[in-house]
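Data first, discussion second: the structure below is written as structure tokens.
Note that one protein chain of the assembly has been removed; the remaining protein chains are unaltered in position.
Moving on, here comes chain A:
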Amino acid sequence: MAAEREPPPLGDGKPTDFEDLEDGEDLFTSTVSTLESSPSSPEPASLPAEDISANSNGPKPTEVVLDDDREDLFAEATEEVSLDSPEREPILSSEPSPAVTPVTPTTLIAPRIESKSMSAPVIFDRSREEVQENIEEEANGDIFDIEIGVSDPEKVGDGMNAYMAYRVTTKTSLSMFSKSEFSVKRRFSDFLGLHSKLASKYLHVGYIVPPAPEKSIVGMTKVKVGKEDSSSTEFVEKRRAALERYLQRTVKHPTLLQDPDLRQFLESSELPRAVNTQALSGAGILRMVNKAADAVNKMTIKMNESDAWFEEKQQQFENLDQQLRKLHVSVEALVCHRKELSANTAAFAKSAAMLGNSEDHTALSRALSQLAEVEEKIDQLHQEQAFADFYMFSELLSDYIRLIAAVKGVFDHRMKCWQKWEDAQITLLKKREAEAKMMVANKPDKIQQAKNEIREWEAKVQQGERDFEQISKTIRKEVGRFEKERVKDFKTVIIKYLESLVQTQQQLIKYWEAFLPEAKAIA
């Protein structure tokens, strides 16, 4: 990054020109499950859109870098700290830290006294200037008090214009909501619309916006057409669960939680219909074109990556993506086979019952009937386990595969940001050359125009640099937060899944223990 910070001389551009604005908001976003609102917190909704420069010393390799260097980083006890204490320099990996400006708007988070605190010598230094108190993060994020449920899918309308309406219920004690419990009806395109708005506001500045569930033309058509079979109920249930997880992830993001669109989505009874989410709409086609253009651009941007952290992380996410995909495929096979096992067990149960009926030895006949009953119950067990396999394990993996795609997108935005900055620098250079030419040719009015343009582009270069530093900083925090969430998420789900397996085995024990005396009773 040091290299990037060496644009052609900005005239009198000195670090102090970069006035520090409040960036309390950034700090808030870095904590996973904070309740926002420290008193000095600026207006939540508008903040991310502003250009915030943390401080003049460029992108601080924040604690995120530090932490990544060690294992066991995101133990639940970690908190994120924005510090720019020079003391940390020796620990910091990459560049030397330039002079610290006196104005340090960064805040310190009080060191958490916890039993599981990190052993790493991260300095939670209270002695630094404390501008604002930040909110402390609970070890388990329990302070984060909002619960979303998506339920009661209801078909509205008929034929091809029909759609499913879902009830979105919010329970919260957060003050930003007018009530503590409320619910609204939303349809799938509303969710897509929400995501679209959030993405357009936050993705390009480096926030990892959770992706919405995928559309499915086939699935929805079956539902519309009114097929009341098990595959369409399964489809609706799958979608309902996915929508719930989507909202839960979105509200967990402290910055997104502040967003007025999100609040409107959760609260207001009427929502303007999001037509731009339709695949074949004008907006949809535009999206596709943009996506293609992006892909081409990605290949052509050659960025001077001076911060190894970003390269490393991108590689890590790439690897993770591949691994998760592989695992996902295998788990899908597991789900499929377990369903098969369930069906076969049910068929066997029936034929065992028939055999029991034919058997003319009374005790054996009874035992065979009992066997049939046991097998029927086991079939149920297998079905339930297949659901667990799917909804816990398989869907977790597919959610994260899509989340990682969002992460990759954020890295791409950073590249684009860099490109913009580069371009501005190049343009500025051209303008300066033009000015020089004008000077030589001695055309006073053209000179003035040239000077104006130079000033304009100087500002753009500054802005470009600020933007780039900002997005880099944001991404660092976001990735830290994301990883923390991911660890928590996976651990929770893994434990839940294993418990479901235990449950199945215990039921099996129950059934067979009940059967054994019947078998022994055959005389």
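Note that contacts are C-beta pairs under 8 Å (C-beta built on N, C-alpha and C of every residue); 3 or more make two chains touch, one makes a residue touch a chain; residues count from 1.
Keep this in mind: contacts and distances are computed from a predicted model.
Engineer: Name the chain not shown, per its UniProt record: "Small ribosomal subunit protein uS17m", "Tubulin delta chain", "Protein AE7 isoform X2" or "Sorting nexin-32"?
Structural biologist: Options "Small ribosomal subunit protein uS17m", "Tubulin delta chain", "Protein AE7 isoform X2" or "Sorting nexin-32" considered; the missing chain's recorded name is "Sorting nexin-32".
Engineer: Of A:Glu181, A:Glu234, A:Glu340 or A:Glu456, which sits in contact with the chain we cannot see?
Structural biologist: Result: among the candidates, A:Glu340 touches the missing chain.
Engineer: Among A:Glu181, A:Glu234 or A:Glu499, choose the residue that contacts the chain missing from this document, as touch is defined above.
Structural biologist: The single option touching the absent chain is A:Glu499.
Engineer: Pick from A:Tyr163, A:Phe348 or A:Phe387: which residue touches the chain that isn't shown?
Structural biologist: Only one listed residue reaches the unshown chain, and that is A:Phe348.
Engineer: Decide which residue listed in A:Ala241, A:Met303 or A:Leu327 touches the omitted chain of the complex.
Structural biologist: A:Leu327
Engineer: Where does chain A touch the missing chain, residue by residue?
Structural biologist: 68, 71-77, 116, 316, 319-320, 323-324, 326-327, 329-331, 333-334, 337-338, 340-341, 344-345, 347-348, 350-352, 354-355, 357-361, 363-364, 367-368, 371, 483, 486-487, 490-491, 494-495, 498-499, 501-502, 505-506, 508-509, 512-513, 515-516, 519-520, 522
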